[in-house]
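As you look at this complex, bear in mind that one protein chain is not there, while each of the others sits in place.
Letters A, B and C mark the chains as written, and numbering starts fresh at 1 in each.
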Amino acid sequence: MHVTVRLFASHREAAGVREIVVDLPAGARAVDALAACRRTHPALPSTNSGVAFAINRAFAGPDTVLADGDELAVLPPVAGG
Amino acid sequence: MHVTVRLFASHREAAGVREIVVDLPAGARAVDALAACRRTHPALPSTNSGVAFAINRAFAGPDTVLADGDELAVLPPVAGG
Amino acid sequence: MTERFLLSEKPIDEAAVAALVASPGAGALVTFVGRVRARSRGHDVDLLEYEAYPEMVEGVFHQIAGEVHERFEVAAIAIHHRTGTLRVGDTSVVIAVAAEHRPAAFDACRYAIDRLKQITPIWKKEHGPDGASWVDERP
Partner (left out) sequence: MTERFLLSEKPIDEAAVAALVASPGAGALVTFVGRVRARSRGHDVDLLEYEAYPEMVEGVFHQIAGEVHERFEVAAIAIHHRTGTLRVGDTSVVIAVAAEHRPAAFDACRYAIDRLKQITPIWKKEHGPDGASWVDERP
């Protein structure tokens, strides 16, 4: 299945792209998609500490199972306001 | 000695005047000036409960001794804001 | 420049009060605006008549500002209060506080309005279909 991973801020800068489409086996979770991105874009930060996820624009835990066509957002520590 | 007593809100309406000049003996306190006003303007509320005082535009306790020429403000419970 | 502490019969310009406290070091601005409510303590309200001891009010605002600076890490505070006849929705008071960080700005603004209501020599008379009466907000 295909999942579109969106990157922001420090992740976006490290990867050099805003979006990565990853090919994942059925049952893959949010963290697995991020790990797949790290394989193709090794400059991505190697830690999951402080990273949150959103699937299709709703917050989701790191172990949430993805579905084909999902938009997964990788959210580094936020700093709005 | 003469003291100018200024009245506000419910006191002003009850007395029908904004200001009363009272003649007081030396040593008279803020509460004595208010009592003197009640004698000439008996419609003034008879209680001191909730009433504060200011002498020459600074807060003062009810037993503060007055001086000739003072401006004494009688302040019913305030309700600003 | 407008005064930081002001009692006036003219409508209060809320944005102008906030502008009085802005500074490059102040990242947080908290503003309290008090407006005349359509209902008060179970009664309908048509208008409020504010009366002040005008020669004393601005000095009391200075005193409150002094207390605020003693207690909280704030950069600046401004307090404007209106007097005269106000209708529902009219602004009676604006307090603006600027600080480097937001907790101090919130705490200071709240302290200032609480203190203003406690000690400022201002009174109000509510006029409505049930009659008119001077407000006594003592607990």
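In this text, a residue touches a chain if its C-beta (ideal position, glycine included) is under 8 Å from a C-beta of that chain, and two chains touch if they have at least 3 such contacts.
Please read these numbers as outputs of a predicted model, since none were measured by experiment.
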Practice problem: In the full assembly, spell out which visible chains the left-out chain is touching. | Solution: A, C
Practice problem: Considering the whole complex rather than only what is displayed, give the residues of chain C touching the chain that is not shown. | Solution: 14-15, 18, 22, 24-40, 88-89, 100, 102, 105-106, 109-110, 113
Quiz item: List the chain A residues touching the unshown chain?
Solution: 6, 8-10, 12-13, 50, 54, 57-59, 73, 75-81
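As a convention for this text, only the chains that are shown with their structure count from here on.
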Quiz item: Of all chains present, which has the mean Cα position farthest from that of chain C?
Solution: A
Exercise. Please work out the Cα centroid separation of chain B and chain C, and write it as a whole number of Å.
Key: 26
Practice problem: Would you mind pulling out the distance in Å between where the CA atoms of chain A average out and where those of chain C do? | Solution: 49
Quiz item: Could you state the distance in Å from the CA-based centre of chain A to that of chain B?
Solution: 73
Quiz item: Out of chain C, which residues touch more than one other chain, so two or more?
Solution: none
Self-check item: For chain B, residues contacting two or more additional chains
Solution: none
